[in-house]
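Heads up, one of the protein chains got dropped from this complex, but the rest are sitting where they should.
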Amino acid sequence: MSRDSGDTYGLGNAELQDLYRALCLTRTAEERLELLQKQGHVTGGLYRSLGQEAGAVGAAFALRRRRDGTGDFLAPTVRAAGALFLFGGELVDFFRQYMARGTGPTRGREANVHWFDFTRGFVGPVSPLGTMIEVMAGITLSFKMRGEDRVGMVFYGDGASSTGAWHEGLNFAAVQECPLILMVENNQWAFSTPTHKNTRVGSFTEKGPGYGIGAESVDGTDVLAVFDAVRRASALARAGHGARMVELKYFRRRGHAQHDPQDYVDPELIAEWEKKDPLDLFRARMLEHGWATQDEITRIEQEEFEKCRVAAEQAIGEPMPEAEDAALDVYTDVHVDRPWTRAPDPTTRRGVQA
Amino acid sequence: MSRDSGDTYGLGNAELQDLYRALCLTRTAEERLELLQKQGHVTGGLYRSLGQEAGAVGAAFALRRRRDGTGDFLAPTVRAAGALFLFGGELVDFFRQYMARGTGPTRGREANVHWFDFTRGFVGPVSPLGTMIEVMAGITLSFKMRGEDRVGMVFYGDGASSTGAWHEGLNFAAVQECPLILMVENNQWAFSTPTHKNTRVGSFTEKGPGYGIGAESVDGTDVLAVFDAVRRASALARAGHGARMVELKYFRRRGHAQHDPQDYVDPELIAEWEKKDPLDLFRARMLEHGWATQDEITRIEQEEFEKCRVAAEQAIGEPMPEAEDAALDVYTDVHVDRPWTRAPDPTTRRGVQA
Amino acid sequence: MTDRETPEHLLKTKRGEPVTFLEAISEALFEEMTRDDSVFLMGEDIGVYGGAFKVTRDFLGHFGESRVIDTPIAEGGFTGAAAGAAHMGLRPVVEIQFMDFISPAYDVITNYIATSLYRGAGAMPLVIRGPVGGGNRGGPFHSQNVEMAFFHTPGLKIVYPSTAYDAKGLLKAAIRDDNPVIFEEHKGLYRAPALREVLPDEDYIVPLGEARTVREGGDLTIVTYGAMVHKCTEAADTLEKEDGVKVEVIDLRTLLPLDDDAVVESVKKTGRLLVVHEDTRTGGIAGEICMRVSERAFEWLDAPMLRVTAIDAPVPYSGSLEDYFLPQTDDVLTAARYLAAY
Partner (left out) sequence: MTDRETPEHLLKTKRGEPVTFLEAISEALFEEMTRDDSVFLMGEDIGVYGGAFKVTRDFLGHFGESRVIDTPIAEGGFTGAAAGAAHMGLRPVVEIQFMDFISPAYDVITNYIATSLYRGAGAMPLVIRGPVGGGNRGGPFHSQNVEMAFFHTPGLKIVYPSTAYDAKGLLKAAIRDDNPVIFEEHKGLYRAPALREVLPDEDYIVPLGEARTVREGGDLTIVTYGAMVHKCTEAADTLEKEDGVKVEVIDLRTLLPLDDDAVVESVKKTGRLLVVHEDTRTGGIAGEICMRVSERAFEWLDAPMLRVTAIDAPVPYSGSLEDYFLPQTDDVLTAARYLAAY
């Protein structure tokens, strides 16, 4: 519905083109990753958000993104790189992380979107699912305690909703009325497990009332619909109405990770969803409603492609971390030694005593 | 409403009097415990279900209680001793457990209602809240796997609903359509914490839909209303409709445990709820509708009082466990030694080598 | 809010009166919250009720609801939330009602909190405190010691005080530390009359990572911590009186990082080591201590390194069982005499 209307939700052409640019960047960056992996530059798992880009982009676009520590706050997932970029996550850092470079924000200690910038307002996730709901409950609690005009947004998957951490974090945020927006990425799969094996409900919005919080479901392939839903949700959170849930409905069009051929998914279903590609849909609307010309669109696509090429090249050229770095930063004040046996210590020999 | 109607839900006078007997037993047994504690016989914490007896009794009465391992299955809480008794938990064992006697079912290793009888169909809880939902999900899963015509019932408090274990266990039971009835004892307090600080919802029935299961709320002071609700819930579970939630609404009229003076509760509120005492209410109905005569009621009360006196006397006379018993049953097949240092071992001295 | 006057029962040190172990902890929390607005508390029943053991009695009225937060029953949830608040520069102190119930927070503590600095998220000033230990007929779930659940996790610090002075000074140091600290309080010490002492009126801390020599001696080193410190000094006195054996007793105070320098130095003097802990035997901290002494002072050992501990079982409820389960002063005497005569 909203897709066919010409409603721009108050956005001007420049902003609409920024939205399209963010979608392109996400898509192109992930395609570049695949190339890098084929070339052997990517060591760990590679996760695509193909078909889900509009969810991350539309949602992040609706929040206040600043670079001085006063803006809103994001906890993305591997499927929400688009949101991370909008919050100021640098493209080159994205490639550095996937390629385990020592120049990356975690200096090669962690992978993919697992990195931090509290000034720009994002916290990298850990792998154990559900944890970030708890952490973001505390981050947004601090906003409330200090009377800061900030909201938080945490992404998580349909499968992650089964974890106890999700329940404990969400319930805490609800009771404490934390300004937190919960974005459930319902892509209908948790690895090979269909959503109905993770929950008996048809829509995750049915989980909101059990916590006394509002919830709404939105077409996750429609970047403007997502933008609108999250803008409304954030307005409520900002106004002191506490936590709120937004379900992104879409489909995971690639395997869980690159190594997953996804042979458990009906190909026709995937074909169905290819017709709902968020970039194609939004591009068509841009042209249809004259929000951008074909030339402008082509330029955006070329610019983002070039950005990715350049950033990837830069990251490739950078070194892996120094081995010794592995022993740093375990504590702020306690040094971690290499095992004693690697450098026998004279004070352990009685004769050697001074 | 149901309170004023003469509806017996198909129960005859004998059964109605059994219900009253079970209420009396619960009340009297706990009062006896208080006496035992004053006399210094009870070591650990003492928990009352004052005002909540009808919830445990009415619910258990609605299930199939057998002694051959084919009946329904119960996981009680410290506030559901009434259910435990109906499932065949022996009164004398109840006292033995509270008095840490070696003759008790856990031989003094565990306290209060924390004991087991799989033939009679109950599993004792552990202290960590929420765990029993997970365990009962598995117990009722086994009923389903083996095609047994049995249902399970797990009690837990309003506060326990905040735990991740509760969420993970309930969600598992819902998805697997386990024949499990979840009895939430909403006594409006979790220790000193009012329910609104554990959840933002007014009634726990609002949590059912989030798991795709049915839920209903019932007056927990009305033993027949509870009986009726649970009988209907168990019929659905038996018919293969999976898990179901029943909320017992009432009030914790004593402190969390005996040591808690409950000075954080408005005395008027307690006075209010004393008017809704489940025993008084049911006794009045019994007389009003002629389900029992005053003489019959008096006899029941005297008999239950006597039972408790005798059982307590017996337990008091029994010994504490043998100290060495502490080292048994850690494994089925590995013996746990007392620390080596308590009996120096000659094989550790070189000279002594044969 | 801090112009509100200090609750009566928190003025003892001001007045030069002796305080209990529990009161010392309350004072540490109160003083740190007064000193630093970024310090706040979360936990179950810590507000109106003042905590299951009354450690935060009257804190709610003094500091208000936003700094003394009664949480839902969700140790993982509020500990994870504390981590988020710590990211934002706050200094949360969470109370676990009984430390046995820290287990639902095991995931977030070991995977998120302990690795936070390493993963690039900066400092994690967070204290997780609560009552531990047996002897109170609490049964399997109200008596546990939890140090070995976390001792193996790099990034965490673990503190376990034995005196009122140390409890206050160590807790203040823990709150000011930029690393996550697990702070164990033996409930048997909370109100022990023998532990009441007059504390310095001025602000002080006891630095983390430094053991304390409770008692000097040249014949045998006993390394211990927590409630066992008192059983060990008792045994040491007996040994001196009855056997003329001079025992050096070392109170670790901080378990992680482990002050092996103090242990090694003492063992190089005495040549004999006995480790005593209330926690169960297999996988207990005695092993790590023994390993480090073997690595660093093997040539000074004149006898096997031994340990006195609880037996490898859950904590039983009944008194007769629990007394058998727990290490007793007599066990320390037996082992110490065996070593002294070795």
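The first chain written gets the first letter, and so on, giving A, B and C; residue counts start at 1 in each chain.
Definition applied: a contact is a pair of C-beta atoms (placed from the backbone, for glycine too) under 8 Å apart; a residue touches a chain by one contact, two chains touch by 3 or more.
Predicted model, so just to flag it, every value in this text is computed and none were measured.
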Touch criterion as defined above, residue of A:R48, A:R109 or A:R253 at the omitted chain: A:R109
Touching the absent chain when the full complex is considered, from C:F21, C:F63, C:F141 or C:Y160: C:F141
Contact partner of the left-out chain, one of C:I96, C:L306 or C:V332: C:L306
Which residue of A:V126, A:V218, A:A243 or A:I297 touches the chain not shown here: A:V126
Where the missing chain touches chain B, by residue: 105-107, 109-110, 114-116, 118, 123-124, 126-128, 131, 133-145, 164-165, 167-169, 171-172, 175-176, 329-334, 336, 340, 345, 347-350
Touching residues on chain A - with respect to the absent chain: 43-44, 100-102, 106, 108-111, 114, 126-129, 159-160, 162-165, 190-193, 197-199, 264, 320-327, 330, 336-342, 344, 348
For chain C, the residues touching the chain missing from this view: 100, 103-104, 106-107, 110-111, 114-115, 118-119, 140-141, 148-149, 151-155, 256, 258, 279-280, 282-291, 294-295, 298-299, 301, 303-307, 312-314, 316
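To be clear about the criterion, only the chains that are shown with their structure count from here on.
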Chain located farthest away, centre of chain C as origin (C-alpha): A
Chain A and chain C, separation of their C-alpha mean positions in angstrom: 39
Chain centre separation (chain A, chain B; CA means) in Å: 45
Where chain B touches two or more other chains, by residue: 162-165, 197-199
Junction residues of chain C, two or more chains touched: 71-72, 74, 76-77, 104
